[in-house]
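Every protein chain except one is present and positioned as in the full complex.
The block that comes next holds chain A.
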Amino acid sequence: MDGSKVTLGRTAGLYAGAAVLRLALFTLFPGLPDLLTGRVEISTPVTSFKRLQEGLFLYNHNVSPYDGGVYHQAPLLLPLFSLLPSFATLPIFTYLLYIAVDLASASALIKIADSGEAGSSALFTSPRRQKRWSGFIVAAVFLFNPFTVATCIGRSTSVFTTAAILHAIAKAVAGAPFSAMVAISFASYLSMYPLLLLPPLLLLCYDRQPTSRAVKSGYQFATTNIGVVIAVLGALFQMSYFMTGSWEFLPSTYGVQLTLSDLTPNIGLWWYFFIEMFDSFRSFFLAVFWLHLSCYVGGLSIRIRRQPLVVLTLLLGLFAIFKPYPSISDASLFLAMVPLYRHVFPLMRYTFVIAAVIMYTTFLGPAFYHLWIYAGSGNANFFYAITLVWGLGLSLLVCDLTFAVLRDEWEVERPEMVGKDIRQI
């Protein structure tokens, strides 16, 4: 009893600390939010707060924000932000909303961590599960991660997606498939790519069903839950339709992600590739890139069937590298999930290289972007090279985590191999 009280106090302290840090950054450095909003590493065309403001302005002046090339975000964000007091006069409410969303994400993360799902799922129990970080530490790592803080201060709308995804996972772990499906539908509605998380999430929900009202048949379970997702998404689209009066938001929000018509630089691999792509091959490579992004879902879900949460984590990592408009917000979501696997950290082989590469790109990325855009002493290849290294660094982390998790699984079968040299055939 006492312990839980202390934890509660500690968690509250953590939340308060994170909130105070963000509020201090917002208020003590009034130029910082706009500066960060303008950074391409934080704001992408589909998450930028400045574009949201423009969409909001047009929406409030009865011009369709989707009949233009600036606003590519989900329609329901518009009424949400118009309900808030105007950003121009009372920005504090917007700041509080963003802080609250970050804290909500952290609370979902605490639930996921404390459930112990990472170490012992329904079908697999890791021998190393004792060595894990509590929800408090995992949430602290998330809340004080500079990437998360920068995303929050930059007011990127991807924080809503992050919160929705984390809540979907938390609900799935808690054995509430319906809520999980609703949450993942919201995430998909906001940024589309989370729909690819549905298969592993279904597996996670299926594994964690409460025994009292468990559905035995996998097919039945899948169809009901996919039905829920379709119904929620349908309702959201209907609401958006009634709000904007036409379906033109579909090509302007999801179409832009599919066709990459806006080539604003970001930390991903798509933009420069499609700037330099020959026109006749553009559609072919768009298809290939999307296919590549979705091909991991099946492979990972089948191979790591026993640990669906691992699949979700790895997919989030892969999306942070390979989705059309990634930002450091996606990386921060992935890096928030990685500490759940504290128990397999000793099995990872390249932690130093990964940390070094991520640090290197974090510092050099903005510098090279400055050289290209402002100083004029570098060209686009400078920033492109950094995004390439960033992508390689993160993919090394994803691969290494996969390796560690699989070796952990294997060592259950071969307990005598702990600490021995192995190879893959």
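Here, contacts are C-beta pairs under 8 Å (C-beta built on N, C-alpha and C of every residue); 3 or more make two chains touch, one makes a residue touch a chain; residues count from 1.
By definition in this document, contacts and distances are computed from a predicted model.
Within the choices "Elongator complex protein 5", "ABC transporter domain-containing protein", "Origin recognition complex subunit 3" or "GPI transamidase component PIG-T", the name that UniProt assigns to the complex's undisplayed chain is "GPI transamidase component PIG-T".
Touch with the chain omitted from the figure is made, among A:198, A:300 or A:337, by A:300.
Residue A:321 is the one among A:78, A:321 or A:358 that touches the chain missing from this view. The missing chain lies against chain A, touching residues 38, 40, 50, 53-54, 56-58, 61, 63, 67-70, 261-265, 269, 271-279, 292, 295-296, 299-300, 303, 318, 321-322, 372-374, 376, 379-381, 384, 388, 391-392, 395-396, 398-399, 402-403, 406-407, 410, 414, 417, 420-425.
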